[in-house]
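Let me begin by handing over the structure; questions about it come next.
Note that this complex is displayed minus one protein chain, with the remaining chains in position.
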Amino acid sequence: MAFSLLWLTGALSVLIMLFVVGYIMIQGLPGINVEFFTTSPRGGLSGDGGIFSTIVTTFYMVVVTLAVATPLGVGAAIYLTEYSENAESIIVRKLVSAARFGVETLAGVPSIIFGLFGYALFVSALNLGFSIASASLAGACLIIPVIIRTTEEALKSVPVSYREGSLSLGATRWETVWKVVLPSAFPGISTGILLSAGRIVSETAIFFVTLGGSYRVPHSLLSGGRTMALHVYYLAMETRAFDKAMSTAAVLVALIVLMNLSINIITSRISARSR
Amino acid sequence: MTTGNKTAAIFGLALMAGFSACGEGQGNGNQQVSGPVEISVVGSTTVQPLAELLSEAYEAVDPNVMITVSGGGSSVGVKSASDRSADIGMASREIKDSETADCPQIVVHTIAYDGIAIVAGHDVDVNNITMEQAGDIFSGAITDWSELGGASGVITVVSREEGSGTRAAFEELVLGEEALITENAILQPSNGAVRTTVSGAPGAIAYISFGYLDDSTKPMMINGVLPSAETVSTGEYPVFRPLNMVTYGEPVGAAAQWLDFIKGEDGQAIVAAEGYLPVN
Partner (left out) sequence: MTSGSRHYGARTGMENTMKTVLLISALASVLIVLLIFVFTMKEAMPAFREIGIREMLSGRVWRPGNDQFGILAMIAGSGLVTLGAVALGVPLALGTAIFLSEIAPRWISGIVRPSLELLAGIPSVVYGLFGMVVLVPLVRAIPAPGNVGFGLLSASIVLAVMVLPTIANVSEFAIRSVPKGFREGSMALGATKWETIARVIVPAARPGIISAVVLGLGRALGETIAMIMVIGNSVVIPAALNGNPLTIFLSRARTLTGNIAVEISYATGVHESALFATGVVLFILIMLVNTSARYLLQSSISRGGK
């Protein structure tokens, strides 16, 4: 009897997923056509138009945020994994544990706090205004912990023998990292990057207070805009175009599914390789 | 193609290439001025839809101009205009004395008057209330529709959040000095969300800007007067407030031209078409 309860919970999880995703797809797919992707939303309250400008904004947001966060995150992870064991001075050791503490803390901060912080620092104090610049700086703060964590995992899974072999051939530590460890860890690192991209695509709260919500195609780093997720929010709250909201949501969900699939493919390739 | 760092560098290059390509595509090929003139407009989410329509109309007339309209709220609008981070700020209320004191160079341009209508769901059978009853409903003194002559049912008040220009105007004009909107009210962060909530929830009543009136909800008559542009202009319907655009000093260039357009015939025609009142 207890077993059937457990089977029930497993089935329930799948059913819930089917219900939520199914409802969104059924409601949203009819509204999707070529025009939906190629026209921008209209101004006013009608909710007419498609999602072209939101797609562009989302793309820019992902690219710029990753451009800022990836070097910092990967660099931090490399240091924490490769360099910090034989740290000489006490100061450096303290800094390293501070860095780890920083990563752990950041990972738990809710996104609205990042949004508030982004608004206070980037939009107001630094006078960047509602712009891709402010939003991606705030977004970078959000995903740096993710990149650090996944990169560290990837680096740690590279066999020690690779490093030892390289070092014994006379390479410096950095040369070892750059030419041996990183290429080997690359699939794991790209998983982290994909995960972060997915996070940026899904986020709403943090960009709500930093992007400004204009429906135009952004044309510079200082332009504002709205991502697809923000567009769903505006459609649901300002207009009565729930059909368009569902269609945009359907596109979002499909995008996330694609990203998840890519991550799974990469992860299975990693584990296949290590066998 | 070895490391994340290289990927990032490629991203950065692609980004710069992408942006420069975009910039060129915007301006016309035979322009002397490089690229379009931009106007940034920031502020009230109530004025935002109207500003978006006005910007589309103006850009059809002068394709050289690109007007970007963002939200953020009336207070952000005034602040952005004051510290010049935006060309024009939007506010759905009067400018406060404290704001004028902070930045005396602020120039206020009223582009429209917006009535605030009381609406209820179609399931509500009451159609007409007095101003005093309206105050009592929204402050929570009256809690059941039967007290107003309708079928028995709990009154659910829906309101905007504190700080909203719409709410401030409504509180001042309908509730008066003493009363406050009941703490049991459902609060939504935009006129649109208020409207959607009222149309779905049983026994709901709310106040929304004229621009959001449609057949999903039923407008309430106050003292027998239906809220509409006509009744506001004749003075019969008393609940309205100005929609303002704010600039730092007198506006110049494209911003000045757009504001003239808005205050002129074409702009005001759009204002009227959306359900607001023209400035005259």
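By letter and in written order, the chains are A and B; residue numbering begins at 1 in each of them.
Note that a residue touches a chain if its C-beta (ideal position, glycine included) is under 8 Å from a C-beta of that chain, and two chains touch if they have at least 3 such contacts.
In this text, all values refer to a predicted model and were calculated from it rather than measured experimentally.
Colleague: Going by the contact rule already stated, which one of A:L45, A:A67, A:I148 or A:I193 would touch the omitted chain in the full complex?
Modeller: With A:L45, A:A67, A:I148 or A:I193 as choices, the missing chain is touched by A:I148.
Colleague: Which candidate, A:F36, A:F52 or A:Y83, sits in contact with the chain we can't see?
Modeller: A:Y83
Colleague: Contact with the hidden chain only, please: which subunit A residues?
Modeller: 2-3, 5-10, 12-14, 16-18, 20-21, 23-24, 27, 71-76, 78-80, 83-84, 92, 95-96, 98-99, 101-117, 119-121, 125, 141, 144-145, 148, 170, 172-175, 177, 198, 201-205, 208-209, 229-230, 232-233, 236-237, 242, 245-246, 249, 252-253, 256-257, 259-260, 264
Colleague: Can you list where subunit B touches the absent chain?
Modeller: 45, 71-76, 79, 154, 156, 161-165, 168, 171, 180, 183-189, 196-197, 200-204
Operating definition for what follows: only the chains that are shown with their structure count from here on.
Colleague: Take the average of all CA coordinates in subunit A, do the same for subunit B, and state the distance between these two points in whole angstrom.
Modeller: Their C-alpha centroids are separated by 33 Å.
Colleague: Touching subunit B in the complex: which residues of subunit A?
Modeller: 42-45, 60, 63-64, 66-67, 70-71, 74-75, 127, 129-130, 151, 178-179, 182-183, 186, 189-190, 193, 212-217, 219-221, 223-224, 236-240
Colleague: Touching residues of subunit B toward subunit A in the complex: what are they?
Modeller: 2-5, 7-8, 11-12, 14-15, 18-19, 22-23, 26, 40, 42, 45, 48-53, 55-56, 66, 68-72, 80, 83, 85-86, 188-193, 195-196, 211-212, 214, 216, 274
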